[in-house]
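The structure's right below; bear with me while I get my questions together.
Note that this complex is displayed minus one protein chain, with the remaining chains in position.
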Amino acid sequence: MDEFAVETLAEPSLSDPVLIEGLPGVGHVGKLAAEHLLEEFESEPIRRLYSEHFPPQVNVEDGRAKLACAELHAVEADDQDLLVLTGDHQPQESTGHYRLTDRVLDIATELGVDRVFALGGVPTGELIDEYDVIGAATDDGVIDELETAGVEFREDQPAGGIVGVSGLLLGLGERRDLDAACLMGETSGYLVDPKSARAVLEVLEAAIGFEVEFDSLEERADEMEEVVQKIQQMEGGQQATDDNLRYIG
Amino acid sequence: MDEFAVETLAEPSLSDPVLIEGLPGVGHVGKLAAEHLLEEFESEPIRRLYSEHFPPQVNVEDGRAKLACAELHAVEADDQDLLVLTGDHQPQESTGHYRLTDRVLDIATELGVDRVFALGGVPTGELIDEYDVIGAATDDGVIDELETAGVEFREDQPAGGIVGVSGLLLGLGERRDLDAACLMGETSGYLVDPKSARAVLEVLEAAIGFEVEFDSLEERADEMEEVVQKIQQMEGGQQATDDNLRYIG
Amino acid sequence: MDEFAVETLAEPSLSDPVLIEGLPGVGHVGKLAAEHLLEEFESEPIRRLYSEHFPPQVNVEDGRAKLACAELHAVEADDQDLLVLTGDHQPQESTGHYRLTDRVLDIATELGVDRVFALGGVPTGELIDEYDVIGAATDDGVIDELETAGVEFREDQPAGGIVGVSGLLLGLGERRDLDAACLMGETSGYLVDPKSARAVLEVLEAAIGFEVEFDSLEERADEMEEVVQKIQQMEGGQQATDDNLRYIG
Partner (left out) sequence: MDEFAVETLAEPSLSDPVLIEGLPGVGHVGKLAAEHLLEEFESEPIRRLYSEHFPPQVNVEDGRAKLACAELHAVEADDQDLLVLTGDHQPQESTGHYRLTDRVLDIATELGVDRVFALGGVPTGELIDEYDVIGAATDDGVIDELETAGVEFREDQPAGGIVGVSGLLLGLGERRDLDAACLMGETSGYLVDPKSARAVLEVLEAAIGFEVEFDSLEERADEMEEVVQKIQQMEGGQQATDDNLRYIG
């Protein structure tokens, strides 16, 4: 294997597809959101990307081993074609992040992409009632558009910038003159957070123009709720806090 | 030295050899099992592989320094030729794992290999009475075959996937259309575990078709037993647990 | 993107420019000093340098994402042209430091630079009344000149040498026959330190020959003072020490 190996799984014709990224990150918000799109719409994996920059690892499901990879899926979201990037791993090391993101953008632009949405979570450190979605973008026009769709752009948030593939899709995307934005659902950071994923998708619905059911995400949210309540009971009725919940990043 | 240096030590003609990997890992199960095959059958080292991806280290035995390496041995296991990969080190860093595994597969396929068994341990966190062997494979046909040989394939195990050279032999092996499986003996994770190595080898006997003596592994198991009992006595007769045993990984 | 990407933002003609480096480091002394020059004099960014050796990150300000980079600015400091290097990141890993510094020196020498000042802080571990500036240089002539300007050259300081881009500008600069010096303001190491930055700039004024206002740095110093006093009050009037202040490096 070279530095990258790209498998072509299908060659559908896509009409002005929008790239949506949902690799693992804070609260697994981006991953949950991206996978929800695959489940709710017609979707098909079309490219698989292996790389020595991923961890040296196979995942195992029902005994079948699957080499660490990222996948691009063609998704029909009502009238809008999407190209959805999913996977179980971020690259290792700085150079791996840069090179993988560059390769993803090579493939995406070949397939006609000129708009990119990176999905993720922004940690607040406390459990959340109202799920705001914070944004960052490469272009003031995109910022205006997304503000209309309900995204908040704040003076100094996210404070630590955006790291990993999500961040580089914006940074390297801008250098290719792509319109790129990152949508970050607020999330405690302590739990896998389907409610934050829903908040991100609701913004995406408005921004791109499609409608999606949320029943299955709500079910997962209810399951998480039960987990939190059990933890709170074990802790003697206290509020779930930094001290008794594990950070998911 | 380039990135890799391969020494040819012998050129025996091998008939449909099966590659068996036993590099260091959890409970040293794979290493013990692979080395047991070298001891019990006619065996001969045929390739030595040096790499800048190994630690910058020589091992010393009786004053003789030996550069970190991996070795491929030709082994006659009754009627079945084996190619057994042993060594004292895993590569450093992600890219090192990918490149070393690729190089091993290059050599193995040149020598006629089209089946691969990676041997290892899966940590359970507690001392074990009955040593199950968990499996993962690249192909449903291989899974069926190995279930007959007594391997358990579980829905969600091993939970963290398989990392290191064992994992990549499956992941990169599949990309070369090799039939590859990983056999993981359950083991506490706290001790070098000859009993787990025996369990793995018993499955391998059934899967490949050979018979091997286990007396020397049993002797090592008895020695380990004594070590555990001494630790338990020092601890005032308590069960050996996470707290008083060191993890071997 | 290749290993580096250099954007040309402007092509002013510079007359014998001096390179001034102020990347992040101890007490952010160098960064504060370099940014103060940009604010107080006519300045213009002329080169932007991206690299896979920077962290895989975008910074976000008012919703606009900006890929990790370093920038070279043309600055008119009275009669002396400066080329000021700023940025929010040091490279990752050893090789990244060497290669980025080499690239910066390539650009600087193309633009006519033959003198380099790396600005930074040297941690003393305690809060400071009198801000001495410690020096290191590639050449005895430079040392004599800077001693006249008030820099102290000490037998065995800084004890741990100078690490990062500042250090390599001297090390690699000398190999290119550039006159290079590092000016390090003493600083506790626990706080962003505008007073130390002022001390460094006062030496630079004398060494290069320009005059700069310090009002805005003094304001920032006053703000920091208030922060320290608040911390001391919270701690019950104790002196601010290693135990209650965070190291800024």
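Each chain carries a letter (A, B and C) given by its place in the written order, and its residues are counted from 1.
The working rule: a residue touches a chain if its C-beta (ideal position, glycine included) is under 8 Å from a C-beta of that chain, and two chains touch if they have at least 3 such contacts.
Everything quoted here is computed from the prediction, not taken from an experiment.
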Neighbouring displayed chains - absent chain, whole complex: B, C
Identified contact with the non-displayed chain, of C:156, C:211 or C:226: C:156
Touching residue (missing chain; options C:36, C:66 or C:97): C:97
Contact residue for the chain not shown (choose from C:18, C:137, C:197 or C:217): C:137
Chain C residues that touch the omitted chain in the full complex: 93-95, 97-99, 101-102, 135-138, 140, 143, 153-158, 161-165, 167-168, 170-172, 174-175, 180, 182
Residues from chain B at the interface with the omitted partner, ascending: 1, 5, 50, 52-68, 92-93, 96
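Keep this in mind: only the chains that are shown with their structure count from here on.
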Per-chain Cα centre nearest the global Cα centre, belonging to chain: A
Superposition rotation for chain A onto chain C, Cα-based, multiple of 5°: 90
Cα-centroid distance, chain A relative to chain C, in whole angstrom: 37
Centre-of-Cα separation between chain C and chain B, whole angstrom: 52
Contacts with 2+ other chains: residues of chain B: none
